[in-house]
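Accompanying notes for the structure given below.
The complex appears here minus one protein chain, its other protein chains still in place.
Up next is chain A:
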């Protein structure tokens, strides 16, 4: 029955640019807008870069310089696991006395998973444990850098021309850098435009590193156009007859992870530096408040700000489902958990006919009409044996059981469609929410500092197939 606890069985509807249905565990709750947010209606920002194996933090500027790769760690070119440095003792002649040999340590890289070693591609053992390994140079680096410079200059020139045209029509007080169209032109060869999309009015500071500074002499960069060759290197004669040595052929994935060389033979696979990972922070697009902000330290998994939906919205879970029969009324047991510390009142309302949000349900549902009361979450409840159980008058037809901040209740389901597929029901859940984030205004009449607002969410449950 653990399959009933699977998160994608109970979906909450998020109202955003797109209507998204997803489990509560993947949603965030903006307590300033008092609305659910999903990953698609928040803006993602890069917080910090770190290496996943040595857990070293790296400032963003340095990460960009090193092309988002760690300086110390390597990836196995064969299986993409992290390489570890191993040492062997080799006899080496003493520098003073060539006839005597002493044991010196030699280091090589080895993969623990596929047993690849740096000796397989002919890389010599190094005498230092770290820092001795170099990636092979790309022969086309110079040409690529020159092309990048040329195109950046071209983009800058196009931007100036457009601004000049706009300036003729625009009023003089509008600043030059803020025109919407020119952003796209400069960003054509720089970072993506997505960064700019969410902040229509914010100043663009990221461009400063890419484009030439105003007033600098614009050097004319000329590039030679690429030459088309008539003669192509012919294929080797035994191309069709030579038997393939299968272990030597690299797989597509191994090849494409090294886009500089794309070696066809496994003996040319050199290890690459490990890619950095990022910690991201999420921001609500409407009110610009942070919804999730991780700690700066890569070893810490905690959050500075963590406004996840499960800690504010009561969660519905399926507890048990009887055999569902076509057009027969079945009773399903659900649980409702209260995540906050004060008492929550929950009302369930079925969806009406023609509800635009109700597109997936294949069964009629009768929800309890009475208001359900959930006790607050008491962190010390396990340890406090003398606590008196709070007395809620529960209707035994509606409430099956009650346990600290959780209740089990029944709903009646009548499947309407006899086809294959899951029986889906949906209803609306309305609960009171006390906003502790709002600033406490000085109460003039001695009112309670936090007022409850009522929130409504649309919930969809997937109950499984009909058993005839």
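Methods note: a contact is a pair of C-beta atoms (placed from the backbone, for glycine too) under 8 Å apart; a residue touches a chain by one contact, two chains touch by 3 or more; residues count from 1.
Going forward, contacts and distances are computed from a predicted model.
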Complex member absent from the view - protein name from UniProt, among "Translation initiation factor eIF2B subunit delta", "COMM domain containing 4", "Dynactin subunit 6" or "Calcineurin B homologous protein 1-like": "Dynactin subunit 6"
Contact residue for the chain not shown (choose from A:19, A:64 or A:115): A:115
Among A:4, A:39 or A:79, exactly one should touch the missing chain; which is it? A:79
Could you tell me which of A:91, A:131, A:247 or A:396 touches the chain that is not displayed? A:247
Where chain A meets the chain that is not shown, the residues are 78-79, 113-117, 119-120, 247-248, 266
